[in-house]
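Input: one structure, supplied below.
Note that one protein chain is taken out, while the other chains of the complex remain in position.
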Amino acid sequence: MSLSRLKEPAAPPSSHFQNQEQGEELLRLIGRLYPICRSLTGSGVRETLAILRDYIPLALHSVRSGTPVFDWTVPPEWNLRDAYIKNSSGAKVVDWRNCNLHVLSYSAPVKRTVSLSELKRHAFTLPERPDWIPYRTSYYKENWGFCLSERQLSSLPEEDYEVVIDSSLQPGELNYGEFFIPGRTDAEILVSTHICHPSLANDNLSGVALAAFLAASLQREPRRYSYRFLFTPGCIGTIAWLSLNEKRVDKIHHGLIVACVGDAGKIHYKKSRRGDAEIDRAVAQVLKDCDAPHEIRDFSPYGYDERQFCSPGFNLPVGCFMRTPHGEFAEYHTSADNLDFIKGECLMDSLNKCLAVFDVLENNHTYVNQNPKCEPQLGRRGLYGSIGGDAQGKTNELAMLWVLNYSDGRNSLLDIAAKSGLSFALLETAAARLLDAGLLAAGENDAGAKLI
Amino acid sequence: MSLSRLKEPAAPPSSHFQNQEQGEELLRLIGRLYPICRSLTGSGVRETLAILRDYIPLALHSVRSGTPVFDWTVPPEWNLRDAYIKNSSGAKVVDWRNCNLHVLSYSAPVKRTVSLSELKRHAFTLPERPDWIPYRTSYYKENWGFCLSERQLSSLPEEDYEVVIDSSLQPGELNYGEFFIPGRTDAEILVSTHICHPSLANDNLSGVALAAFLAASLQREPRRYSYRFLFTPGCIGTIAWLSLNEKRVDKIHHGLIVACVGDAGKIHYKKSRRGDAEIDRAVAQVLKDCDAPHEIRDFSPYGYDERQFCSPGFNLPVGCFMRTPHGEFAEYHTSADNLDFIKGECLMDSLNKCLAVFDVLENNHTYVNQNPKCEPQLGRRGLYGSIGGDAQGKTNELAMLWVLNYSDGRNSLLDIAAKSGLSFALLETAAARLLDAGLLAAGENDAGAKLI
Partner (left out) sequence: MSLSRLKEPAAPPSSHFQNQEQGEELLRLIGRLYPICRSLTGSGVRETLAILRDYIPLALHSVRSGTPVFDWTVPPEWNLRDAYIKNSSGAKVVDWRNCNLHVLSYSAPVKRTVSLSELKRHAFTLPERPDWIPYRTSYYKENWGFCLSERQLSSLPEEDYEVVIDSSLQPGELNYGEFFIPGRTDAEILVSTHICHPSLANDNLSGVALAAFLAASLQREPRRYSYRFLFTPGCIGTIAWLSLNEKRVDKIHHGLIVACVGDAGKIHYKKSRRGDAEIDRAVAQVLKDCDAPHEIRDFSPYGYDERQFCSPGFNLPVGCFMRTPHGEFAEYHTSADNLDFIKGECLMDSLNKCLAVFDVLENNHTYVNQNPKCEPQLGRRGLYGSIGGDAQGKTNELAMLWVLNYSDGRNSLLDIAAKSGLSFALLETAAARLLDAGLLAAGENDAGAKLI
């Protein structure tokens, strides 16, 4: 039995976010989240999730420190109240309140007077970018440290410094947000993004904002698929979610990690470990159809949380949607990944591409030609010629012939798009007209999905 | 059990039509057929089939108008007695007797006086080719119309015109011709061509003449395969044939549609929907072996009657053999596709290539090496060295080694040709010598075929 809403015409892709105001709304959300000091755990994460609840009705979840999650253990909660370096005159030469990247994330508390040389052993800089402050973490190995610009560090004279990191590392909780939009079936499309980075705009407030706006948009009307949005601290948060939800991951029919989606670079898509999952083919089709520069890469076992979803024990069909990939833009993990680095129109473009991918998935059906022996007579059904001899008419007729010929129950519209070279939208329209004419019937779709 | 005549040496490909006189015979047949006003049905089709019976003993078949054939209905029979446009002085400014393209095929009868502007609503021209008359049809939607050159139409002054189309659209019959040449087995090679076009030489009197000469040539001696030739009105004729012969289409092991085979362009072959059928590989091998420019294209669900044979309910191994494909030469479907546009030597070349393809199919066997462990000692059988150390001798030895090594019951000679890069003829000769020496035996061939 097919559970699909086959006859409803597809919404035109990329129709959702097109005016400048929407881009500004995306940037406004990012602007609210930017100043917060986030890490894997702590009040910054909770504050972030609270702001997102202004946009979507996120469910908040917490996991106690010390809880085993697969091979890992939820770490103690880290909170930071203040941090600075004072020189011998008592002036703050580095002040965390100016930039929350200044503190090594998960720094243990410290309050000491140190020589310049000892300070340097705990200082991280980017000598090749002397004005930028790097972002560094030490989640699972206790340490303390400051990140500062090379110029700041090299200007410090030889004297004693008071270093203060007023942090706590105590039993607490790991927090994440989850938002489930039920569809007509319980087959799910997963969207996951990491929320653990402090004041870094592209990596990954861009992904956080995009996911929130996607969710807000998708909840407006019922869809074939259910959608699940996860806002988790990277790695440990996703591992915790997978550990708690292990039994139901088979509901995930397609998934996207979104990250680094606000810069001006071209779109990069990293395929799922399966390599030919429907999500992989849907993204490739959308990027081909919109004819914008892009790059599609094979799966590799590093990057964002596709690492966990695509670990061999899960091997879920989850790809990663980015503009410029992590580590491939100079600003990555530095203070230069700031609000100036991301653009409203790029965010909107990323968002629209994701919506277009979901539109393809929603409308990617396998049909069965009801008149498989010889062509049906399209003309007497008003589907041929009457359209006119213009080029668009011919292309529409061609699309119908492709759909009819390959709808033998084995090829989905995405398969037919790949064979024919025609756009998905054209084939989708052709299929809708052929369905209306009774020339197609639904084939096997949504294997294993149940009506909600 | 293998039903193949394995030991007979293959006739050398392209041996059949090589002198100018044969090219002239082909052109003579086309010249006889050219003036006839043909359409899907009517006396023109019957007259055409009658002429073809001067060459081959065609069986004539008819299907009554109104007969349902799959999703279609055989249309009323169309006949045309006269058609012209007279100006107010009574002079015929367009006269169908000069060129049978002048009348929209399947025009309803009309006898009226019309203004120039009304006439223009029923006139078809080619503005970009002002001296050529287009070919237009309206088979399944009642209409009337004239096709004329842009120069003719634009020279008509503003006045009233008498338009007369003395046609009839009445219950009658659809006619087609069929010629079956029994072979040693009931496995068939199908050749089909469309006979519904009026005075158009390349599309498709070239195909009609080629098929007739092919048939005449193939009937001269018994072959492994049976051959079935169809001369049908395009689309509806083939649909009618498939409808009437649905139960025995599984006898068709290989098939070719032939069309547009007389122009000077390079050969184009469009693969069957299966894409790797033996006919697809045989044509590719012949075109490679003869080292002439050519192009091989994937199947697409438009074109000639491969559309019907390759509809998903049949999915027969039928490709389409052409020189310049339909729609890709300027003269296509215009009065410029006339007797000057086709060449005797091009027709002969097309014919010889088709014969070479059938020779490959006839001789493409799967053998089993009778001495599979280590090489057999070719030398003591006079198959090695004794041939001489010349280059041709070495190539022949090489061909024997390829045949021996890959004749494990899974690879046919065509498969071995693809692996080795050697020509089919070379491997065929090698196989014949190895058979003679008892080093090969016939493998599984002609699955499902029965001796006739």
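Should a chain be cited, it is by its letter among A and B, assigned in written order, with residues numbered from 1 in that chain.
By our rule, a residue touches a chain if its C-beta (ideal position, glycine included) is under 8 Å from a C-beta of that chain, and two chains touch if they have at least 3 such contacts.
Since this is a predicted model, take the numbers as computed values, not measurements.
Engineer: Could you tell which one of A:Ser311, A:Gln370, A:Thr395 or A:Thr429 touches the chain left off the display?
Structural biologist: A:Ser311
Engineer: Which of B:Ser407, B:Ser423 or B:Asn445 touches the chain that is not shown?
Structural biologist: Of all options in B:Ser407, B:Ser423 or B:Asn445, contact with the hidden chain holds for B:Ser407.
Engineer: Given that one chain is not shown, which residue among B:Gln170, B:Gln377 or B:Gln392 touches it?
Structural biologist: From the options B:Gln170, B:Gln377 or B:Gln392, the contact with the absent chain belongs to B:Gln377.
Engineer: Determine and list the chain A residues touching the chain excluded from the picture.
Structural biologist: Spelled out for chain A, the touching residues are 69-72, 140-141, 235, 238-239, 242-243, 246, 273, 300-302, 307-308, 310-315.
Engineer: Name, in rising order, the residues on chain B that touch the hidden chain in the full complex.
Structural biologist: That gives, for chain B, the contact residues 369, 371-377, 379-380, 385-386, 398, 401-402, 404-408, 420.
To be clear about the criterion, only the chains that are shown with their structure count from here on.
Engineer: Using the average of all C-alpha atoms in each chain as its centre, how far is it in Å between chain A and chain B?
Structural biologist: Centre separation, chain A to chain B: 54 Å.
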